[in-house]
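Left out: one protein chain. Kept in place: all the others.
The block that comes next holds chain A.
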Amino acid sequence: MADSDGRQVVSINHSTEEDVKLQEVVQAKCEGKELTKEEKQRLRKEKKQHKKNKKDDRGPPEKEKEKEKASVLAPSKPATQSPAHKAAPVPVNASASESPVAAEKPAKSKAEQRAERRARQDTERASKQGKKEGGQQSASSKPKATPNELQPVKRLPEHIQVDDPAALKKLAKKLERQQVPLRSDYGYKVSLFSHLHQYSRKNPPTQQISIPATVIHPSIVRLGLQYSQGIIAGSNARSVALLHAFKQVIQDYSTPPNEELSRDLVNKLSPYISFLSQCRPLSASMGNAIKYIKKEISNIPSQCKEEEAKRRLQECIDSYINEKIILASEAISKYAIEKISDGDVILVYGCSSLVNHILCEAFEKQRKFRVIVVDSRPRLEGREALRRLVKKGIRCTYVLISALSYILPEVSKVFLGAHALLANGYVMSRVGTSQIALVAKAYNVPVLVCCETYKFCERVQTDSFESNELDDPDDLIVTRNGKTHLENWQTVKSLGLLNLVYDVTPPDFVDLVITDLGMIPCTSVPVVLRVKNVDQ
């Protein structure tokens, strides 16, 4: 306990411009209790004023609107307004002017700044009294107005900005506020991927938190550990585990007095999500699931009683799992079986739960085919797929990916799973998939990708560098004939080990995508996204 205190206090002292009040916050954290409402309020106000100071160069209109919002909102409950409030300044502030503003800040002293700010606020509040009616509209139109007035502010997600110290600092502050431990990177990173996190499995994220006194729910802690150690792997498995953990969280949740379930529960989930993304970066499917849950929670009417609300949420989660994952895989099998004819030789890569399910179903429906399982190091997931298929009685062949062009002339179809389908039609899947699709195209073998619609995401990516995941580099160390190669790779300065997890396949290499909505060409993914948005 004392050890973790020291570490936390030390980390606070390292950051430059922290307010005195944060010391109190640290004390509260050390006691392992959640920050009281007053402390949270104070923290928020300090942050607000920090941000207003930074926005000096941005011009009056945004500031006026914000202060107007502050004045409109100040009398009402700060707890309920804070999420909306935090959302408004954050997109405006996003990445941009930190370096120029940070330069001028040390010039003035803290007290002077605060006094100036207060004076400015008072004068503007006085002038805003007349424009009070505009206040309500501007509060809602602010998110729309800001992008128009400012140059478009690009907000990159934190997990691909690891080489930017400012972004790292922001992350550290955010994690502290949420009382989530920050996981440090491990080992030398190859320069092309230095913008991504690289963690080691030997340093689990739970080292720094004390389990009984932590803010994070125990089932979430367990889930995080299962992710980081690789016990739960695979897009569907991770999403289902996440949803089950959230069900447990909702079960154990009790609304604090003077709070609304619909707003407070969403706030409670944020530190959990931060913790999980520290354990292992979130997948697209998990992201969509979280969005769905948050929407459902905020749609709970305020007059709903707690038990009723909790029951409703549990039902929503169950129906989501049932519809989007289980029933979807049934529908996809139905379409996919039409594409499997007798005498086919089907190539699969790695272990995709969906593809395995399709093959087992087809075998049960008396289709005659054989399977070639392609596998690659270091994960060797193909062995698991091989196990499942052989247990069913399907004739299988097992090769490593280096033998791909040798085996392809025998193959009649390639079935691939997907981690996510991007909005420009690119398929994000386990590393090695794009290689298989490329070679299959060269041999004119049709490539079919099977993917449920809940894995479709609005992101666009054309290469595997921009957003990826780096796994533990020590996985590449192998012991053969008693010799462990690469054991001391850290001592060799010019050596870097790269263990990529995902890659993207362009739509030209994919002939068909089988989804629960039917068979679509790879270029029609945005159509499906549009149809889904209309439905919701």
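Basically, contacts are C-beta pairs under 8 Å (C-beta built on N, C-alpha and C of every residue); 3 or more make two chains touch, one makes a residue touch a chain; residues count from 1.
By definition in this document, contacts and distances are computed from a predicted model.
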Any idea which of "BUB3-interacting and GLEBS motif-containing protein ZNF207-like", "DNA-directed RNA polymerase III subunit RPC9", "Translation initiation factor eIF2B subunit alpha" or "POP1 homolog, ribonuclease P/MRP subunit" UniProt assigns to the chain that's been left out? "Translation initiation factor eIF2B subunit alpha"
Sole touch to the unshown chain from A:Arg312, A:Lys339 or A:Arg459: residue A:Lys339
Going by the contact rule already stated, which one of A:Lys413, A:Arg430 or A:Lys455 would touch the omitted chain in the full complex? A:Lys413
Given that one chain is not shown, which residue among A:Leu182, A:Ile232 or A:Ile520 touches it? A:Ile520
Omitted-chain footprint on chain A covers residues 339, 413, 444, 446, 448, 508, 511-512, 518-521, 523-524, 527-528, 531
